[in-house]
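Sending over a structure as structure tokens; questions will come in a sec.
All protein chains but one are shown at their positions in the complex.
Naming follows writing order (A and B), and every chain is counted from residue 1.
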Amino acid sequence: MVLTSEAPPRRPVSDAAPPRRRRRRSGLQRPERVAGWLFVAPVVVLLTVFLLVPILMALWVSFTSWNGQGSPFRAGVPVSGGENYARLFIEDGLTRQDFMTSIRNNLYYVLTVVPLQTVLALALALAVNQRLLRAKSFFRTAFYFPSITSSVAISVVFLFLFANSGAINGVLAWFGIDGPNWFSDPRGVLHIILNAIGLVDITNPPALLTDNELLGLPWWQWLSGPSVAMCSIICLVVWTTSGTFMLMFLAALQNIPVQLEEASLIDGASRWQYVRKVVLPMLKPTMFLVITLGLIGTWQVFDQVYVMSKGNPAKTTLTPAYLSFRTAFLDLNFGSGAAIAFVLFAIIIGMTLLQRWVMRDRDEVRRPRWFRRVRSV
Amino acid sequence: MRTSHRVMAVAFLTTAMVAGASACGSGFNDTPEQKSGPADLEILIGSSGQAETDAVQKAAAAWAEATGNTATVVPAQDLAQQLGQAFAGSNPPDVFYVDAGRFADYAKAGALLPYGKDIPDADDFYASLRDAFTFDGELYCIPKDFSTIAMQINTDLWAQAGLTDDDVPTTWDELRSAAEKLKAANITPIVIGDTRDRIGAFMVQAGGWIVSKDGTEATGDSPENLQALQYMQGLIKDGLAVYPRDIDTGWGGEAFGKQLAAITFEGNWIKGALQNDFPDVKYEVHEMPAGPKGKGTLSFTVCWGISAKTQYREQAIDFVRHMTSAEQQIKFTEAFGVMPSRASLRDEYLKQFPNDEAFIAGAAYAQGPVKAPKMDSVLSDFDAGLQQLASTDPKALLERLQDNTEAALAG
Partner (left out) sequence: MALDNTTADVLGAGAMVQAPAPQRRPRRLTPRQRAAKAANYAVLTFFGIIFLYPFVIQISNTFKTESDAANHPLRLIPDPFTSDSFLRIFSGTDFPLWVVNSVLVTVIATVSRVFLDSLAGYALARLRFGGRRAIFAAIIAVMAVPGVVLLIPKFLVLNQLGMYDSYSGLIIPLLADAAGVFIMKQFFESIPAGLEEAARIDGAGPFRTYWSVILPLARPALITLTILSFQGTWNEFPHTLVAVQSPGLFTLPRGLADLVGGSLGSGMQYPLKLGAALLTLIPVTIIFFIFQKRFVRGATEGAIKE
């Protein structure tokens, strides 16, 4: 709770209030009721108009093939029913292929970013949380700082770092590695690895994989891994978000009483055993939180794609969020763009529900204050 | 949630929906009323650089002063995106550039005013350019200028490999043998952009193209196209041609300017770029080599589009007529090096820029961009395939192009 330094009361005061009654007393209650509605009115109006109504409008548009001219609600706008959605999943064509490509890209992105940022955040938190660490505040600040910066500004910096003759390739050159052309290399990482160990030939992939398709995309394409270009975006995002998650782990670590460490030292455990057997299990709730927040966040990647690559090279950095935007505003196909947005919505809601289910009531170690707050969300 | 609150939530939702729906769908005028009095024109251009922006603003100011109107010229950062958003909004700019590649999308969506019939001397513009902006039999807008792709040769590197003027290739075979000689002298022979907007020229030279002449049929999967792609793939696999990104550059002009390759295929815009960024490069411009079916190249052109929703129709048309007048076109040519779209200006242009003979000759046999709506994603998908041409089967690539084109043309 964002507060002064005293510990806040354990339970929210309103819970301690008497049970609500259906009948309302008049008199003292009336101005309170009116005031209540008045106070929330501006926020409610704003959120309704700019969050709720847009969703409903977009839902409508996703069932039409509106071309972007004039209002989508006037008569004469062609209604196409579930056609836009069918084109994304069932009908064989470029729409489905592009959509599945974006799903594939985002999937690899999620599977790479979430573990990386979780592990990095945890490692940094463990390192920073050492007792008697000097400059603890400095390190914590350093790691958290990238998280508060503008994604656009950071994308500009990373465009420079990952340029063909840029800083990253310069550093790799110190180790004798010839860095790739980061932003123009569409080869998938998995493909490169398989090629390097001789399992497949990247210029002549096995016909079994290229001829058979899943949902419009050949199996060979599904197994490509993130592209080299996507890897640069992955680096950017892990670098940016690890700090926030590190803070969450730090807060959880701070709640582990010091007696535990001393007790385990008395028992003769090494530091590493202490971490593995005592700390990590106690961090499980936080870890779940970080992972599910990561899952929710990584499906929304847009800014970096827009600023750095716009889906290129060869559509390997295309993500559903950017595809939705591009389909609507560049191809003037708002119906399809809205449909893609809703599918993305469904995916993210799925992740959110997963988070709530995972973070439900557990009878484990006493949860710290902030965690209970999140649970009640 | 308790029942009462659920009911309230539903009521809330419904109210919001009704409120939302009723706020919309009202009052959209299909034919905007024309305003009388001095016009306030908003002009959106996709400028190629400061030179063009300045030139257009100057010309617009002159027109505004002469006619007593106001004209504001705004250079767009991303013309396609801004126009897309503007068309969906209720207040698009009055006059704007329309790229030939996107023309069909805008025309089909009804965003453009077909004013071609209001231009008396429309016949003075090259037929192929006019054709690029004709939809459903109507000329929608007037082309402002055009460029074609030609072959640029670095004379220093050429001489270094022991080649002479006679070796300048005029056929595909000659191109290959010249490239082999360059490679033998350790010079990267050809750098070519990895997109249909460059490689497509070879498809035209082989006698094929993505769509038929009238733009209604898909012809991607033709043997002529296959021949062209196989030729190009051969060049790449043998190390005779590279893509700009393979040598750490952004486009053919940059690679050519840095003297990393001896030959490139670019359009008029390379002149300005080389002059500004790489003034020391000595080069010549020649027509592209002819393919099995003869000469071929690609043309790129932009027209002055007028919004169908403009409230200053007459003034906008007058503005366009001023900007495409012969004197104005010559001024633009001098300012930023494009070729005038009026056929009658051809000789005068050549007098001033004799080196551009190759570019302007291309006008006779150039293929314009694909003029069919909803083709943009198909074409960028084709580009994605071309980017990996070295490791792809051209037949599969063309089949995919064919399928996608058919789907786009049908829907």
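Heads up, the rule we're going with is that a residue touches a chain if its C-beta (ideal position, glycine included) is under 8 Å from a C-beta of that chain, and two chains touch if they have at least 3 such contacts.
Since the model is a prediction, treat every value here as computed from it, not as a measurement.
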Sole contact to the chain not displayed, among A:N67, A:N84, A:Q221 or A:S324: A:S324
Touching the absent chain when the full complex is considered, from A:G176, A:G198 or A:G268: A:G268
Hidden-chain contact residue, picked from the options B:Q85, B:T170 or B:Q230: B:Q85
Touch residues of chain B, complete complex, unshown partner: 1-2, 4-6, 8-9, 12, 20, 23-24, 74, 77-78, 81-82, 85-86, 88-91, 245, 249-251, 254
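In this section, only the chains that are shown with their structure count from here on.
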Residues of chain A defined as touching chain B within the complex: 22, 48-49, 52-53, 56-57, 67-74, 93-95, 97-98, 164-165, 181, 184, 186, 202-204, 313-315, 327-334
Chain B residues within the chain A interface of the complex: 4, 12-13, 16-17, 19-21, 24-25, 28, 30, 80-81, 84-85, 87-88, 90, 105, 108-111, 245-246, 248, 374, 376-378, 380-381, 384-385, 387-388, 390-391, 403-404, 407-408
